[in-house]
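Here the complex is missing one protein chain, while the rest keep their positions.
Coming up: chain A.
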Amino acid sequence: MQKEMAYSFPDEVLKHVFSFIQSDKDRNAVSLVCKSWYEIERWCRRKVFIGNCYAVSPRMVIRRFPEVRSIELKGKPHFADFNLVPDGWGGYVLQWIAEMAGAYPWLGEIRLKRMVVTDESLELIAKSFKNFKVLVLFSCEGFSTDGLAAIAASCKNLRELDLRESEVDDLSGHWLAQFPETCTSLVSLNISCLGSDEVSFSALERLVDRCPNLRSLQLNRAVTLDKIANILRRAPQLVDFGTGNYAAELQPDVFSNLAGAFSSCKELKSLSGFWDVVPAYLPALYSICPRLTSLNLSYATIQSPDLIKLVSHCPRLQRLLVLDYVEDSGLEELASSCKDLQELRVFPSDPFGVEPNVSLTEQGLVAVSLGCPKLQSVLYFCRRMSNAALVTIAQNCPNLTRFRLCIIEPKTPDYLTLDPLDAGFGAIVEHCKDLRRLSLSGLLTDHVFEYIGTYGKKLEMLSVAFAGDSDLGLHHVLSGCESLRKLEIRDCPFGDKALLANAAKLETMRSLWMSSCAVSFGACKLLGQKMPKLNVEVIDETEPPDSRPESYPVDKLYIYKSVAGPRFDMPPFVWSMDEAVKILH
């Protein structure tokens, strides 16, 4: 009876139903129901997300999903952001583009994160995809403005060009002029990462002029304050705006022009940029502050009193990124003014100074936790912390989903009791039942990992540095955290035992990074040999790991599950432990 029902829906109906299912997880679940659903689903999947570009090969993706219109790829491990992954490690997108050029002529969207994108890749994109709409290069590198010129020139219906936090070889500002006069489709343009060199401003103005649907525009630092008004008047429909430089000599006419331009933007909800701020120009924003939901002042070197004034005008703020100039007093003001706050990130203004240069302590975060009940996501750099504060924060904000604390000096204990911060972080994982991402810092023993393993059942990503005493710590995490996908560890005394004992766990995760730990080369080889579904890669820039005894710890280790087998684009300082790859002995 049930069998008949399964076949009673024609494929078209199922296809139509599936088209409402957008999330990858759900799509994957759908494809597991039965063979015919697998077949139908794979033919109508339009969006593919690949969290690790080496987990699968382009060919495999193309074979399974022949009609993809949108792809998202991530390359380097997260610690590449902090220069822990040497240049040349990999993450090249060219091969993907080349294969997709042939297989997906209708590909419209490419989103890349931490990948190496060359001008050649960009030129290939420009040439190959006639309906290309969206290019997002998040934290990528390897390309220059020449490649961007190719995209601008060829992509007639480009909607989004977002280069956030990428490293671009800024050869010339004239690439912007390559957008043809017929291009009127831009919705989002983020060039904030471009260098301080000239951007062809007149080309930018003309582009903004002819794109009535432009909703999101992030300028780069080269654009001066006096030019902002011009842009805003051409695009009063903007929802999300990133200023360039926000500094100029205070001149009343410039000020009133700017204030007027901002007030004409009735939809503006999100602001960023603000390099080099002159505080006297901040009141120009006051007319839009009541509508602001997101404010990124993380490059703005303005002091607490000015920040307080600004923030007190923004009662609807949901997201605030700011430097530690905000100080505890500023955060207290935030806590009393911005009851809708969901995300707070506080960055250090002087991360390498020995003495604190600002009065920002754990008190600020405690104040926010008390005043902002909707707080979900925290990134906080500070110089001292206590277990008591962490417990308070945990109790105040049980809805936290992301908690990243960076106490600047490694292994800093509770400043009140000099205890490790195990209990504090333990409280976080215990109370915040939906915690998905956690970064630890301060003095921590194996106990914190015990708590994490016990309570962190929804934890998907964990970052650990200078923590733990023994393999037991790692073992707690690997054996207890059921939802763990990404684990990154540096400078911890974790060795072979926990890793080998939990080797099977690694197959359920996306990846594991361990650097400056105590995992021996022998253990790496063993893992590589015994776990064919894992790629085990050893990174060592000084000498080949097999030139030393097997018990010697490896410098860096990156393990990830893959159905594509070992990769072949490894540089000389990366060794695959796969048995199939011959290692010199």
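Everything that follows uses one rule, which is that a residue touches a chain if its C-beta (ideal position, glycine included) is under 8 Å from a C-beta of that chain, and two chains touch if they have at least 3 such contacts; residues count from 1.
We adopt the following convention: contacts and distances are computed from a predicted model.
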{"item": "Undepicted complex member, UniProt protein name, chosen from \"Auxin-responsive protein\", \"Phosphatidylinositol N-acetylglucosaminyltransferase subunit Q-like\", \"Signal recognition particle receptor subunit alpha homolog\" or \"Serine palmitoyltransferase 1\"", "value": "\"Auxin-responsive protein\""}
{"item": "Selected residue (touches chain absent from view) among A:Q95, A:S128, A:T224 or A:S516", "value": "A:S516"}
{"item": "Hidden-chain contact residue, picked from the options A:E120, A:E205, A:D226 or A:D276", "value": "A:D276"}
{"item": "Residue touching the undisplayed chain, where the options are A:D11, A:D87 or A:E579", "value": "A:D87"}
{"item": "Absent-chain contact - pick from A:D24, A:E205 or A:D350", "value": "A:D350"}
{"item": "In chain A, positions touching the absent partner", "value": "79, 81-84, 86-88, 139, 165, 167, 193, 275-276, 298-299, 301, 303, 325, 347-354, 357, 381, 406, 408-411, 419, 422-423, 426, 439, 445-447, 450, 453-454, 463, 465-466, 469-472, 475-476, 478-480, 490-491, 493-497, 500-505, 515-516, 518, 520-523, 525-526, 530, 541-544, 547, 549-551, 553, 555, 571-573, 575, 583-584"}
